[in-house]
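Take this structure first; my questions come after.
Missing here: one protein chain of the complex. Every other protein chain is in place.
Should a chain be cited, it is by its letter among A and B, assigned in written order, with residues numbered from 1 in that chain.
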Amino acid sequence: MSFRIPQNLDELAAALREKDENTYLCAGGTDLVIHLRKEKKFHYSLIDLTHLPELSQITETEDSVIIGAGVTMTELEQSPLVRTWIPALSKAASMVGSTQIRNRATLGGNVANASQSSDTTPVLLAYGAEAEILDGTGAVTKRLVDDFVEGLEKTTLGEREVILKFIVKKQHVLSAFAKVGARKAVTISKINGCICTEIKEGCMMHPVVYLGAVGAKAGRARLIEACLEGQTLSGCDEEKIRDAVYAQIEENIPNRPSKHYKKSAAFGVIDQILDDLRRAEEEAGR
Amino acid sequence: MLLRCMINGEQIEKETEPTKRLLDFLREDCGLTGVKEGCSEGECGACTVLLDRKAVTSCTVFAGQVMDREITTIEGLEQNGELDALQKAFIRMGAVQCGFCTPGMILSCKALLYENPHPTVEEIKRAIEGNLCRCTGYEKIVKAVNAVGEGEIK
Partner (left out) sequence: MDTNKSDLKYVGKSYIREDVYDKARGKTKYTCDRQIAGMLYAKLVLSEKANADITIRTEKAKQVPGVRAVFTHANVPKIPYNPHNWSACLDAPMDQYILSEKARYVGDHLALVVGETKAAVEEAVSLVEIDYDEAAPVIGLNAARKTEGMLAFEKEVSCGDYEALTGDGEAKDGLIVVSTEGSTQKIHHSAIEPHIALSEIDENGNLVLWTPCQTVYQVRYHISHLLGIPYTKVRVIKAVMGGSFGGKGQTVVEPACAFATWILRCPVMLYMDRQDAVMGTRSRNATETRVKTAVTRDGVIRGRRIDADIDGGAYYTNASAIAMAYCKKLFRMYHVENQTCHVRTFYTNTISGGACRGYGSPQAHAVTEVNLDQAANAIGMDPCELRLKNIVHPMDDDPTGGTNLGNARIEECIRKGMEVFSWKEKREHIHEKDTRRYAYGVGMACGAHGNGYKGAYPEFTNVTISLHPDGTVEVQIGIHDQGCGTVMTMQQIAAEALHMDVYRIKIHEADTFITPYDAAGTQASRVTYVCGRAVQKAGEQLLDKMKQACVEMYQWDQDKIEADDGILRCEKEEKSYKQIALDYELKCCRYMHTELEYEPPSNPGTYCCAFAEVRVDKYTGQTEVLDLFCVHDVGQVMNRTLSEGQVEGGAQMSLGQALFEEISYDAKGRVKTKNFSKYHIINAPDMPKVRSIFVEDGEPDGPYGGKSLGEIAAVAPAPAVANAINYALGSCFASYPITPEKVVAYLEEKRKEGN
C-alpha cells in the first residue's frame, strides 16, 4: 500500500509508470471512497491528484477555454470564464451533489467515472470538448471526450492514463442545462439535458441537444434537434416539442420500464432549458 | 506516512496510514470526536469539516490528501474560550436537538459565512443541503444562521 502525492507532471508520470491494478487515481475522492467501500477493498494504493497546480486552473486562449481536470464543481460554478463561455457547464456543476461534494468533486473525476447520470458529460459532449491525457511515459495526447467515454462506469482510458485538462472551443452560442432527480437538490439525475445553440434573428440554428441518463452515456437527441431547428425561443410549439421528446426517449430506451416517466420528465428538462435560454437571450439582448 | 497539516490553527505532524479516511484520522488519530459518522458516503454531512475553509465531507477524503492543507473541525471554532457566533445562535435559538448533525451543520454554515457574510434564506438552505437533520426540520437552524448573518448574534 502506498500513497503518492505528485506535485508536478513529471512526478505524476513517474507515479503512473509504477501504477498497478490495485492503485487508484484519486481526485476529490467523492466517488472513489464509496466505490472502495462497496467493493470491500481494504488494501489499496492511491495517487493523489489534488496537489497538482497544473490540474486546478481555468485559463483561456484566444479560441479556447481550458479547464484543469482537478477543477472542482464549485470552481466551475463560480468561474466567470466558464459562466461566459460555457454557461451550461457552470449550471450543471452547480447541480452536482451537495455543497460539500461540489467542493471536492472534480470535472476530471466526473467524466472519468463515466456514470450514465453524469451531469457535466452531456455539456462537454454538446460543446465537442477535447481532453489532454497524460500517460506513464510523460506523453500527452489530445482526444475528444466523446471518443473515450463509454458510459456505465467505463472509458477507454488506459490503466496508466490520466486526464489533465479539458479544452472547449469558444463558440458564439447560448447554452443551458437542466436535470430532474428524485428531489430538488442533492440528487442523482434521472434525466438531464443540455442544449447548445446559435441564435439568429431569434431563431435557434443548428441546436445541439444531449440527453443524459437515458442510455449508457449521454447521447445526442437528433429528433429533438430537428424539432427545434429554426424555431424561435419565444414561440416554441409546445405539443410538437413534447412529441419529439417522447419519440426521442422511446428511441433511446424502448425496453426500459422507466421510459414512461422519463418521457414526461425529459420534456420538463427541455422546457426548463428553453426557458433558461429565453432568459439568457433576453439578457444578451439588453 | 508522516502527515503534515494545520488542524484547528495548530501545525501538526503525525505518523498515520494515509489511505484511511480523513474522518478516521481526525477521530482516531487526533481525538477530534466532534466529527461524526452518519452514512459513510458523503450523503448526510455529519462528518463535515472545513478543508481550506471550504466544507467537505471527511468520509470521502483520504487522510493523505490533506497534506499541507488546513483543517477546521467543530473543536476549532471557539476562540480563547468564546464560542463562535454560529454556536451561540444554534444554542440560543433551539437549532440543536439530538445534536448529532450539529457539528457538521455548523461547519457548513461557517463555510458559507466566510464567503457570504449576509446570506439569504435560500443561500443558507443551499449551504446545508448536504447536511441531513431528522430532528429540527431545519427551520431553527436556518433562523440561527440568519440571525448571525443579520448581525443579531455576534
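The rule is simple: a contact is a pair of C-beta atoms (placed from the backbone, for glycine too) under 8 Å apart; a residue touches a chain by one contact, two chains touch by 3 or more.
Worth saying up front: this structure is predicted, and the values here are computed from it rather than measured.
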Full-complex contact with the absent chain, from B:44, B:67 or B:113 = B:44
Note = Among listed residues B:22, B:67 or B:96, the absent chain is touched only by B:96
Residue, one of B:58, B:131 or B:146, that touches the chain absent here = B:131
Request  = Using the touch rule from the top, list residues of subunit B that touch the missing partner.
outcome  = 20, 24, 32-41, 43-44, 46, 73-75, 77-78, 83, 87, 90-94, 96-103, 106, 124-126, 128-142
Key: Hidden partner chain, residues of subunit A it touches   = 40, 42, 180, 182-188, 238, 260-261, 263-265, 267-269, 271
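Here, only the chains that are shown with their structure count from here on.
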Ask   = Using CA atom averages as chain centres, what separation in Å is found between subunit A and subunit B?
value = 29
Key: subunit A-facing residues of subunit B, complex   = 1, 17-19, 21, 40-43, 45, 48, 51, 54-57, 59-62, 64-65, 67-68, 108, 111-112, 126-131
Request  = Name, in rising order, each residue of subunit A that touches subunit B in their complex.
outcome  = 1, 3, 5, 26, 28-30, 33-34, 37, 44-46, 48, 50-51, 74, 97-101, 103-104, 185-186
